[in-house]
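Every protein chain but one is kept in place in this view of the complex.
As written, the chains take the letters A, B and C, and residue 1 is the first residue of each chain.
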Amino acid sequence: METLKTAVETRDDLLAVEMKNISKVYPNGIAANRNVDFSVRFGEIHALIGENGAGKSSLMKILFGLEQPTEGEIFINGEAVKLASPSQAIAHGIGMVHQHFMLVPTLTVAENMVLGMPPKKGIIIDYKKAVDMTAEIAKRYGFNVDPEARVMDIPVGMKQKVEILKALLRGAKILILDEPTAVLTSKETVELFRQLRLLRDEGFTIVFISHRLNEIKELTDRMTIMRGGRSMGVYETKGITEQQISQRMVGRDVILTVEKDKSQPGDVILEVRDLSYINEWDKRMLDRVSFNLRAGEILGIAGVEGNGQRELVDILFNLREPEGGAVYVNGHEITGLTQRRIRDLGVSLIPEDRMVFGIAGDAGIADNIIADRFDKKAYNRGPIFNMKSIHEETDRLIREYRIVSRDRNQKVGMLSGGNIQKVVVAREFSSDPILIIADQPTRGIDVGATEFIRARLVELSRAGAAVLLVSADLNEVMEMSDRLIIFYGGHIAASFDDTTTLTDELMGEYMLGLRTQASEPKEEKTHV
Amino acid sequence: MYKRRMLGFSLIRGLAAILLALAVAAVFIFLATDEPFHALQQLLIGPVVSFGEDGASFNVQSFYQILAAMIPTIFTALGVCVMFSANQFNLGGEGGAMAGGFVAALVAIYLPMAAGLHPVVSVLIGAVAAGLITLIPGVLKVSVGASEMVSSLMLNYVVMYVVLHFLNYEFADRSKGATQTHAFLPTAKIAQMVRGGSRLTYGFIAAIAVALLIGIFMYRTRWGYQIRMIGINQNFATYSGMKVTSVILLSQFMGGLLAGTGGAIEVLGRYNTFLWKELPGFGWTGITIAILARNNPVAVPFAAFFIAYLNKGCLLMNTNSDIPSEMISIIQASIFLFFAAEQFLAGLRQRIVVKNARDELAQAQAAAAASEEG
Amino acid sequence: FAEEEAKVYNVANLVNGNLGDKSFFDSADAGLAELQEAGRITYKTIEMGGRDEDQPKWLETLYEVSESGEYDLIVCGTYQMPDYLTEVAAEYPDQKYLIYDSAAEGDNVVNINYKQNDMGYLVGIVAAAMTTETDIDFINEDAVVGFVGGVDSPVINDFLYGFLLGALSVNEDIKVDTRYVNSYVDPGKAKELGASMIADKNVDIIWGVAGNSGNGAAEAALESGKAWFIGVDSDQELTLSEELAAITLTSGLKNIGNSLIWFFDELDAGNEHYGESILLGLPEGGVGIVTDKNFDEFAPDSVKELVLEAEEKIAAGELEVPTAIGEVSTELEELRDSLQP
Partner (left out) sequence: MSQFFDTIFKPEFVFAIIRITSPILFAALASVIAEKAGVVNIGLEGTMMISALFGTLISFWTQSWLIGVLGALVVGILLGAMMGFFALRLRTNIILVGIALNILGSGGTVFLLYLFTGMRGNTSSLSSPNILIPTWNIPLLKDIPVVGAMFSGHAVLTYVAFILVFVVWFLLYKTSLGLNIRAVGENSNAARSVGISVQRIQYIALMLSGALSGLGGAFMSMYYSQSWNTGIVAGRGFIALAAQAMGRGEPVGTMFSSLLFGTAQALETRVSGIQGVSSYLVASIPYVVTILGLVLYMLSAKRKVRRLHQKLKNRQDAEQRT
């Protein structure tokens, strides 16, 4: 660490944002920020980077007035301010694009744009003016949005633009972008970056949060690295390598590759036949998808979000009804079976959204661990639970999966993100599954937990389980998979039996629909 | 340490809520009467202490009356605990209690049985009838998605009118001036535990026992477990392979079953004929008690005692001074509001939490420093 | 004896409902108030609430006031109390009790009942005789009158039975529209029922026997401008608002207050009635109808005569009005249905 010099802050530089000694303790006892100093210069793109749970969003929510700091001071343009609510932050020229969309789905783009400050004729909202305002500001910044479309009908990329325009419309000069690229395709990301640079050149100050080191390297001027709620220093982007960044983020060198033996495929465990699905907005999300997965094998499914992966997983677990087709596990048809029956056949699932499906936040670790096995003989004595064996099992898994917690009855919702995921994984991996569906198993968790979970997945597959790995993380699918499928528009755009020769570029083209294995030359057509 | 502090906080908070509610009551008492201290004395200690010529003494009968008043509300509150734990806001306890009481009364009148068996069978049949009734909002919820809260509120009235119809046109004892059924067979009466007018029956023992059983059911059996998990996160329950629909139905059946048991025991223990002509009110009181008990079945008897005590205090205030006994509503509502307030005293809580986080941090640093030295 | 006459009794008046009903409980309270003013008693009224939820309180309060030993007499009323009173009276044999409008058991209990069927009979005569007197305001030629009852229960039906028979005695073709509110405290509903009777069945005289709900029927009559109202229990021309009083033709009286005064007169005269059941009818002044004010002004002499005649017959014992309390309900129901327009 000594080899790298912290960027010098000259005090006479007038800072756009200066946060001093910020601490934040949430009511659940989590100390998200600990004596953090954070400052941004005028007209720079400043990266805020750190593991999941490092406290980045918390710090920015404080800056936007959404959360109140437990202690600390904030200066905007050199002036001490008290930001008790977002409206005060907005008044100080701060705008924030949140990690999750902050849009009202049934309202139109224009209505969302002017929400909280609509133009009026008397007491009536001047809707036409709102549309004009939206169109005008979109044109000015070169964003392409449809003012009269309802937000629930527009694509993700457009939603992100609406979010940025919302901030600009409110006169923001300081823009906070909390992981804006997480949901964007690479093409959309490129375009976003172009526009952000333009904004910077116009004098906007931008705080940019991302986990993607390459994006940070590409876009930003300086960065603040956070770890465990603390600031680990401020650096010039040019003067630091990706390795050095990740070292500071996690406190040690990260092993990004996964070591695994060659797979020894066994019998077909999962067979998906002609699966089709139409969603409630009349879009065909799956179009007669078929594939097989064998024991001892990891099959990766890659693709840009929204191309049918989620629907596939949901159907496999009967959380949605397919329009057509069938799924077999070990020769048994499972379409339409209850989750109980599916699990009894040896299927387990790490759900994409762990807070919604994976855990009962207000229940203790033990209650969460036994969710799929509470009615097994081992945990019951007649009608009554066998608490001793439940506790033993829980304690064993807490130890084995290194779940950091106060005790087995601690509410899971109070754990950190990585530890929550470990609770889910501990349950799903310990039920002797023959098929593991891992949907974004490492999304939003820190490197240590990521490594641990990946290693366990490989271990289980080599021990004979079939693993279906769905991930938006290219690095992850490429490293982990024995075979790989790419989804595009509800079709299998490509499938590879050997992943070692794959390149990022090639995969990107398949994922964006520039190329399909069925009709290779399609690429040319689009390009012309 | 953390645990102890938080426990201490919960206790303080609960007490503060109760004190605040009593303070609200006191304000009204001062406004309403010229002898506020006499009234307050009646309210607070009157229920168990009687002031005779020879000084104060423990009022046993009054104490028994309080215990007796707890019987039906313990049951309805347990029902609420089960339903609310599953996140089902079924408010059908009122109708359940009335239906349970009525059906049990019919069995007690028309089906001769051996003495020991008769009350038990009557209560059980009444309870099942009530369970089937509160099941209706559950079925409507899981089949078509109709809000169980709305349909159960409506259903209460339907139950009431249907019971009144049968009471009036089929089973009324026409020799009496009031609308009531014929007298229960003597075999069906639930026996008194003590002499006097308190009506403290063996139903009380049953209530306490059932509270414990429901506690075990909720925290030590797979069905109670599923109910709790569904209440916390239904998506999670579905995904984990729990039988969500059946468990939701089970919870509402049990809610009615318990409310019906309460109604039936009350009818067979307190009265000689069935004579209710409106919804008995235990359903709503049960909700208050369940809130006070934070949906914990084992805490229900304590909360029920508290409410019954206050009720008695209000009655005494009414008898011995000029304050209407409806005062209880004001006390009950204030307790309700403050006790269930998550943010009540949140400032204090936050201070404890912050202090705790600091302590833990200091400890960790001390430990780190120690290990570095070592 | 002079000393005994001067005795001031301490009385507890237990109300298993609330005061303010302008009829039943208020009447009892008024009687006691009159006695207190005359310096003959001191009394305390305890309102125990009238909901089923309050039922446990009724028994507990009975025990409590009996236990206290402070009262020379404990007064309560209604058909809901006798079982409780019987029990408590047996526990406290030295305590004296009075129950009005019902009957309990015990040597220390005096029961006072009122022949509301007699009263109903007179009201029936008035209503049936007047509903065709088209010279009078609001009155149409149809022989249809209305009865708005609180709930379909024996006590209310006792009023109704007399009413139906009285009406029939005047006009064989009379129709009586009988409807129940199913609540003593929902005047809104009573108003709808009254309005429907007036609009749909041409009812022009409505007797409201429904506690608080009865006022709703009166309001319906007033608003329609097409019907008269008849009150119950106490003289409602005195208790209702001016406008409602103006369309209140008469009221069937149940003189509870008077009967309590009568009881203390008897007591002072040395006639203790404990253990007895006293039935107060027309001659005793226990029941009656209001004949001054509106009735005097609007009723034709022929109607007044009919009423007088019936009063005399009943007093003389020539006419026995059956009661609905007891096993006669099917007869009543048949009669009620047959007269329904």
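FYI, a residue touches a chain if its C-beta (ideal position, glycine included) is under 8 Å from a C-beta of that chain, and two chains touch if they have at least 3 such contacts.
As the structure is a prediction and not an experimental result, all values here were calculated from the model.
Asker: Which chains here would be touched by the one that got left out?
Answerer: Even though it is not drawn, that chain still touches A, B, C.
Asker: Sort through C:E141, C:D200, C:D265 or C:E320 and give me the one touching the missing partner chain.
Answerer: From the options C:E141, C:D200, C:D265 or C:E320, the contact with the absent chain belongs to C:D200.
Asker: Among B:L44, B:L155 or B:A357, single out the residue that touches the unshown chain.
Answerer: Answering carefully, the residue with contact to the hidden chain is B:L155.
Asker: Given the full complex, what residues of chain B touch the hidden partner chain?
Answerer: So the residues of chain B touching the missing chain come out as 28, 31-32, 89, 140, 144-147, 149-151, 153-155, 157-158, 160-162, 164-165, 168-169, 284, 287-288, 291, 323-324, 326-330, 332-334, 336-338, 340-344, 346.
Asker: Would you write out the residues of chain A that touch the absent chain, in ascending order?
Answerer: Residue positions of chain A that touch the missing chain: 64, 66, 85-87, 89-90, 96, 98, 100-107, 111-112, 115-118, 120, 123-125, 166, 170, 278, 280, 282, 284, 323.
Asker: For review purposes, identify every residue of chain C that touches the missing chain, sorted by number.
Answerer: 17-22, 47, 152, 177, 179-180, 182-189, 191-193, 195-197, 199-201, 212, 215-216, 219, 223, 239-243, 336-338, 340-341
The rule is short, and it goes like this: only the chains that are shown with their structure count from here on.
Asker: Rounded to the nearest whole Å, what is the centre-to-centre distance of chain A and chain C, using the mean of the C-alpha atoms as each centre?
Answerer: Their C-alpha centroids are separated by 76 Å.
Asker: Could you work out how far the Cα centre of chain A sits from that of chain B, in whole Å?
Answerer: 45
Asker: Check each residue of chain B and list the ones that touch at least two other chains.
Answerer: Not one residue of chain B touches more than one other chain, so the list is empty.
Asker: Indicate the residues of chain C shared as contacts by at least two other chains.
Answerer: Residues of chain C touching two or more partner chains: there are none.
Asker: Which residues of chain C touch chain B in their complex?
Answerer: 46-49, 51-53, 55-57, 59-65, 67, 78-80, 83, 87-88, 91, 102, 151-155, 158, 182, 325-329
Asker: Which bits of chain B are touching chain C when the two form their complex?
Answerer: Touching chain C from chain B are residues 61, 65, 68-69, 161, 164, 168, 172, 174-179, 196-199, 270-273, 275-282, 315, 318-319, 324-326.
Asker: Can you list the residues on chain B that touch chain A in the complex?
Answerer: 2, 216, 220-222, 225-226, 228-229, 232-233, 235-243, 346, 349-350, 353-354, 356-357, 361
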